[in-house]
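Every protein chain of the complex appears in place save one, which is left out.
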Amino acid sequence: MNGLTGAYVPGGSPLHRLPAGAKLAGLAACCTVLVLLRAPVSMAVAALVVGVLFAVSGVGVAAAWAQVRPVRWFAVALFAMQVVFADLPSAITSVSRVVLAVALAGLVTLTTRTEAMMAFLERCLSPARWVGLDPFRLSLLLSLTIRSVPVMADLATRVREAQRARGVEWSVRAFAVPLVVSALRHADALGEALSARGLDD
Amino acid sequence: MIELDDVRVRLGQREVLCGVTARLPERRIGVIGANGSGKSTLARLLNGLVLPTSGTVTVLGDDTRRHAARIRRRVGFLFTDPDAQIVMPTVAEDVAFSLRRHKLPREEVQRRVTDVLDRYGLAGHADHPAHQLSGGQKQLLALCSVLVLEPEILVMDEPTTLLDLRHSRLVADVLRELPQQVVVISHDLALLADFDRLLVMDEGRIVADAPPPAAIGHYRKLMS
Partner (left out) sequence: MPRLTGGKGFPTGDIARISVFAALIAALGLPGTLNLFGNTVPITLQTFGVMLAGTILGSWRAALAVAVLLVLVAAGLPLLAGGRGGLGVFAGASAGYLIGWLPGAAVTGWIVERGGHHPGIVRLAVACVVGGIGVIYLVGLPVQAAVTGVPLGRTVLLSATLFLPGDLIKAVLAAIVTKGTQRAYPDAVPAVHRERLRASKEG
């Protein structure tokens, strides 16, 4: 897998310049409003507002679509179900509520650097102090996880190849037990290396 | 200077080291022996990762049991698998992680990181994700992250086991140039051929202690 990057689209719009915390608060407020809206007409207004926000951000149609795309089949299924079980207006309201919420959340993701978002969320996690997790260890935890994803992905690929070579491709047990054991070995080696690199001192 | 005095290490039911005594003033020391002979435990004793069950380990004048933190600052440790040692997502970040406690200004950290990466041919990769490096480059990165702290002793646990011939040679060349004392655990006899002194371990004991040709001869006999 390639570099782990977020979906951030560089830009200089007012939305880009807002701090991550403000955008998240705004997102929460907008989602609450979306839940309260009932009439299809108000949904149309909401859609217009979201459209304007996207236009202001200048992230482009392709990036916007990439954020909403994952829910497209869900939206279709939900629409069909609502039409059958309820009526057309509530079908329109529910579907647009989900799509608009996802789009807005996507907009925050597109206009906020991964690091800025991570720094903000890290601050939100600071109550973890109470279990002895100081801010330094917390941020190490996040970095170490990003570092470990490709390592675990490689490990999974290797275990799967070994499994194929032994002709036990169908057994989940033959895949997952060696994978989890290797993951634990790796984790404990990593813990030892962190000690060697002075984390305990 | 490293001194081990009647060191025993017991892990659970098993005695992994049974009475090891040695004075190691030489600059380049190799340790060879079968799998499970206690080599890795010996290496881990030298920076306080493992503490002796009885006996004492003195490194640079400090008892590892009392001054583990200080010793870890002065003794660098390179593991076999660089993936278990590289903890930050990108190359430069990982080297900078080593310097985190030095409270250096940002530019100074930057300078030292660039310097060490430059020295070992990784300058072009500073901002790359660590997982995009080859196995050999990862080991060089792990080495950079250790050397940037300028340790007085460097302990390496099978540093070339996972490397191809070219990268093994590269590590061997780096080793030759290092000014500090190095203790290398290895099965790679070529790597140790020009060392000052080799210890041969078997079942938790040092069974031979000699310059390379004699020690390697003993080891071959032991293995046959």
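Think of it as A and B in the order they're written, each chain with its own count starting at 1.
Criterion: a contact is a pair of C-beta atoms (placed from the backbone, for glycine too) under 8 Å apart; a residue touches a chain by one contact, two chains touch by 3 or more.
Remember, predicted model here, so these are calculated numbers, not experimental data.
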| item | value |
| --- | --- |
| Options B:4, B:49 or B:75, residue touching the unrepresented chain | B:49 |
| Which residue of A:25, A:41, A:162 or A:177 touches the chain not shown here | A:177 |
| Contacts of chain A with the absent chain, listed as residue ranges | 1, 4-8, 24, 27, 31, 35, 67-68, 70-71, 74, 78, 81-82, 85-86, 90, 93-94, 97-98, 101-106, 108-110, 112, 114, 117-118, 121-122, 125, 128, 131-134, 137, 140-142, 144-149, 151-153, 155-157, 160, 169-170, 172-173, 175-177, 179-181, 183-192, 194-195, 199-201 |
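Convention: only the chains that are shown with their structure count from here on.
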| item | value |
| --- | --- |
| Rounded Å distance, chain A centre to chain B centre (Cα mean) | 40 |
| Contact set on chain A toward chain B in their complex | 3-4, 136, 140, 143-144, 146-147, 150-151, 154, 186, 189-190, 192-198, 200-201 |
| Residues of chain B defined as touching chain A within the complex | 44, 47, 49, 68-69, 72-73, 77, 79, 81, 83-89, 93, 97-98, 100-101, 129-132, 145 |
